[in-house]
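What follows is a single structure, written as structure tokens, with notes after it.
The complex appears here minus one protein chain, its other protein chains still in place.
Moving on to chain A:
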Amino acid sequence: MRKIISALLCAAMMVSAAACSSGTADTVGSSGQGSEDPSGASPTKITFWYAWTDKIQENNVNLAKQFNETVGKEKGIEVDAQYQGSYDDVHQKLQAAYVSGSTPAVSVMEISSIKRFAQNGVIEPLSPYIQQDGVDMNDFYQGLLQNCKVGDAWYGLPYLRSTPILYMNTTLLEKAGLDPSGPKTWEELADYCKTIKEKTGAYGLSMYSYIWTLEAFFLENGTSVLNKDESATNLNTDQGKYVLKYFRDLIDKGDVRCVAGADSSKVDADYMNQKCAMWFASTANLSKALSVAKQNHFEVNICYIPKNVQYGVPTGGCNLVMTTKISEKEKKAAWEFIKWMTDTEQSAYASKYTGYVTSRKSATKTSTIQDLYKTTPQFKVALDQLNDCSVGRPMNPGYTEASKELVNVMDAVWVNGADIDSTVAKEETKINQCLK
């Protein structure tokens, strides 16, 4: 009965993963091959999994190669960098690999997933290594570290990280007679949007139902999407509802346009075609936005996401983690690699190559970043925002599901004109259910 295959699409995959576990749980895994040589003449081979293609891929491959040629050569370590798809793909494969006992020694991991993997024993606490080698954790930006810690232990080191930020088409702003340094508060943001719409006809702001910017809005309004112990949402509070209402009013007036979460590419189309003057995006998009602007003959600047009560943005991106089911020798090799990858020079290199922010304060003093500041002063704004007001993301394992519900709330209220109070009341229960 092939029809049943459909019903079992998932089950079959799970089973295959589970079935392997019973058979091969004892083996060290693919990354273990080649490390058996007792003489130490052949290098310890470890695998490194990364996500995304293009510049990010090149950066990962280049760094792994540099490592192999320098520190790796010296200490007998050889890193094999392997592309695995998106963050979700990496996470899914990592789970399957864990069950079957063939995990890579080092992997990137999206920051909000750290807790789930740590709680289930997939990733190794790094605290002993950090202590042993005296890594200066204070050199990392504080906002990046919250998502590296589960309980009191470090489980990852910040790697390719970013924050959302407000992008502006300053050519349009100047056309509307506005200060190109951007709005500072929500009041100013509303004025900016109104003026831009009146003077230029373009939308003041184009946005989509995006969980990351919603987190930022809640922070800017002096609250957060989830409460302190991440057991419930702050959506159905006055501060939470005000976030929805503030943007809803701007959307209703026609000054701001918001599209559904599934339509995120429209925001890109809007800014590229100069149909909007401002938009929210990751700091990692800066290089791309600048080159698009150059091709289309307009200027781009960035500024902090405006505040209502206080400044605040969530961080994003990925950390480097080490897995548990590998030999001691491989763990040592993995640590050397993680330590090197997140060190000052490499952090600066990755930042310049990909557009992610540097994760280390000391990296800003390197010539790489100083040169970058000169050619692209906007990078400094991104780093200042990171330094001044960034915080971590929620790490509750149920947050992925809760995020989907939150996107539904934004779609309902901002895109489809649903009533705020009743939508929020209905969704609050569902979201809290997800977080249990």
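Here is the rule we go by: a contact is a pair of C-beta atoms (placed from the backbone, for glycine too) under 8 Å apart; a residue touches a chain by one contact, two chains touch by 3 or more; residues count from 1.
Heads up, the rule we're going with is that contacts and distances are computed from a predicted model.
As stated in its UniProt record, the chain not included in the shown complex is "sn-glycerol-3-phosphate transport system permease protein UgpA", which appears among "Succinate dehydrogenase iron-sulfur subunit", "sn-glycerol-3-phosphate transport system permease protein UgpA", "DNA photolyase" or "Aspartyl/glutamyl-tRNA(Asn/Gln) amidotransferase subunit C". In the complete complex, the residue from A:90, A:108 or A:122 that touches the missing chain is A:122. Taking the complete complex into account, A:416 is the one of A:42, A:131 or A:416 that touches the chain left out. Seen from chain A, the chain kept out of the figure touches residues 1-12, 14-15, 17-18, 88, 92, 95, 98-99, 116-117, 119-122, 259-263, 266, 269, 397-398, 400-401, 404, 407-408, 411-412, 415-416, 430, 434.
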